[in-house]
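Of the protein chains in this complex, all but one are displayed in their positions.
On to chain A.
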């Protein structure tokens, strides 16, 4: 089927090519193609025939134009037009014979029987056999095709003569009269009256583009319709004119263009006279075509008078050297001439020569007239123009205009169909501008002409006609470069094919060109872009409504033509690219009915969204075996590098944000997994669609499969996995690691199958790249990797048992104990040959890392002393092994010594860091840590709740009952002046009696038995310490180095006092010992750790302990009596002296001496005003230390009791020995 309406169609001889014998489609089509190339036969080449009408010699320049086709479809549906437009009939049948044994004559007969309508039957043999010549039978092996075509032409002309002879006596009826109601009447959308009654404001409004026929003609038409009632003779005239018109058509077919022009002209003038509008239109059309063909053949002719009588010649005439005035006169003549006075004008107008006429304009104006007459016929009952005739005329006109637009002169391709001819712009365009055809019409003009078609109700037409019209329009627009219009026409064409009523035969006729049309549509509407992968396409928006519509059309069309693969393909495209424009039901339907239903047809269908896999992670299970950490066991390897700048303090080091981010970037985090370990794979899928997405297959890629794979059966259990619409969902699957990796392994993609489609590899898409960040190039997805490392099997050490019950131990403070622990290496192959035992107690664990910051130096010393001991002495491993062989036990003996532990100790952990060194020189090993926790509860045994220091007065020493007298070391106490008594309260808090022995340096107390829960005071006489410079200048030692104390916040005096107190205490600690032994069956023994019982020593005690201090003043106190009655006077004298230890400049001339009076029993100071002792004036007074006069205080006691009096200078320096006195009642 010719999809294009050829310009010269009325001049073409329809020829049916029929395959006979054995043909393959392709070889037959090649032969058809070869014939179609040689469609033209010059009349001069054709053997003359006798017939007077169609003798080729009558017009040797003429051509026979064959229209070779292979289908009779059009023939059937245009049967009613065969009288009106005779060229629509198929005149010639040519049987193409190949490999056929039958006799040519018989074949010819069969052909005639089969196709009785055509008038000429021919056979063309393509196989090599040569047979005796038979009329109408040709052999391509002996004769070339051109000659054969000429011979066929000759046969046709002969037959045409006979055919015409039979036609002469037929009464020609109009198609409307033949076809009756089945003929589609032309229905004009616009009312002809609309043009007439257009408002006067026409100038400001855009007039409809198809310029309406001038009013004068309308008026004349109405006049003529009035006079339609014709006489009897008019019918005869009309019939004759119709015959004449048909003759013209036959002549046109026979190539006698000059004759045909004349016949048409004759017919037209008569028909015009009798207002047979439809035949008149057809005759004028033939006339125009004859003139075009004559021009093409460059045969000069004279424009028939009828033309100039109905069209105004100024529209198409060329004035050779015409001046303006000449033209004016010409036009004025034509305009003024009354239209109906034809004869008067004819003589003058006849003289128009073909040379003076612009054929394109002439054609156009005739065509306008034709349309006008056709339109006039519409109102008639039978004599109306069928729509297809009207359409084809418009199409032919538009085609002709398009041809003119693209050509400079008439060329051979004028005769061909538009699809095969390419616009050829010859080089000599500029040489002859006057004759250049391209000037006459603009593309806009062509469009307006073509738009006339849209005044019709094209939908009412037969589907074949519709296809023809739309396809031709599409070709036309395409030729003009109007791609969008072309696409629009194609779309209309395809849409018109969709309704149910349209039979499949249309598609057979269309010859699957509609698929090409679809591709053109995709191209034009930009559907072939790839927004799903390319950034550029995703960023550019396009006309989604159109694109969606086109794709839906494509799907429906493919479904109608039963091309499941195409349906599937287009549905995929629609779903992939335009899911956001689809509703839920549309999406679901596409998926269920168009894609999944056809998967068996198209095996290549895979899931279409590249953003399926959004995240992948492998999580170590909670109960997994501990993953070894890589530990660098070679020390100092990188130390030099990292400490390069440590000499200079750089406060900004590692502080900048950039540093932080760079660091985190540089540190590639990846997880380590053990060989054979089970972990959990978390895969996040994304479903952008409005239906449930089903994951039916999941696997690792080939290269990953050997390293990591799913646990058998786990995938089957989890799948199919459904993802809800417009959401992301994560799937958790157990995986196991199969092979050790040399380096970090990257997982970049997974094999995923969706909806049972063939699984494909999907990359992990991390995020979308946007144009703003990444420019317009490249792919849209930013990909991610999951990195991990699989390490070989490692030793596994487990705690088996210990000798302790439930790993708990109860100990008495100050004792030691030991226990055993059994460990086992569970690994069957790997020995743990890197072992590192440590332990940590709860005391250490609970300390903050900055515990030292807020502590005073002496407190810190205590704390750190404790920590040091906890770390080094408290828990010791007696037999640390060097290796624990595979699958074997080892017993460890652990000593625990709580003699110096504080009561805070509640628990401790033995930690074993172990690993396997394959190679002695290895830098790092993978280590694991085994922690064995133990509970410990310390019970209080022997405590020292308090310690007091008392100066040993002479009275005490000399007292009869003094136990000091009975002491074994009298030498020790010989110097009573320096003797100090240490009063220790020792308490037994345990349930058993205990024997306690206390010693101080060389002095040893007698062991005493302390009953359970009882307390005793021990008195230890000690030598007071010698004052020395060392005390105040000796710093409190730091046990931990490298700390920076900015400022302790203490004044110098406070520091000195602290140091003195500290060293005093340290000296006491050094010498004080206390051992105890319980009176129980095991004779548990232990020692008392004084440090945790003794508080800091108060300044008063320090003064007592160290009398001869570095003080500038010394004060001595004397009392007049030690015993007095109430009311008696007691005189106290204080002597202040200056010691050597001072700088004279520091001394003030006057110092303040102050008396302090205590109640000896209670140890409390008496208030300065009281009712027990009366004294004169104040308790303090100023004195000069250099003077020899003592300060005197007289006291009169009022209350009996025992009192102690002290004295101090400047509130700083105290007297060494207090004075006691007793007041008794008289």
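Note that a contact is a pair of C-beta atoms (placed from the backbone, for glycine too) under 8 Å apart; a residue touches a chain by one contact, two chains touch by 3 or more; residues count from 1.
As a convention for this text, contacts and distances are computed from a predicted model.
Asker: Just go with whichever of "Ribosomal RNA-processing protein 43", "LALA0S01e14708g1_1", "E2 ubiquitin-conjugating enzyme" or "NADH-ubiquinone oxidoreductase chain 6" UniProt uses as the name of the absent chain.
Answerer: Protein name of the absent chain (UniProt record): "LALA0S01e14708g1_1".
Asker: Out of A:483, A:937 or A:1150, point to the residue that touches the absent chain in the complete complex.
Answerer: Residue touching the absent chain, from the options given: A:483.
Asker: For the chain left out of this view, which of A:110, A:147, A:302 or A:542 touches it?
Answerer: Looking across A:110, A:147, A:302 or A:542, the contact with the absent chain belongs to A:542.
Asker: For chain A, which positions touch the chain that isn't shown here?
Answerer: These residues of chain A touch the chain that is not shown: 189-191, 194, 199, 203-209, 442-445, 447, 451, 454-455, 477, 482-485, 487-488, 491, 525-526, 540-543, 545-546, 549.
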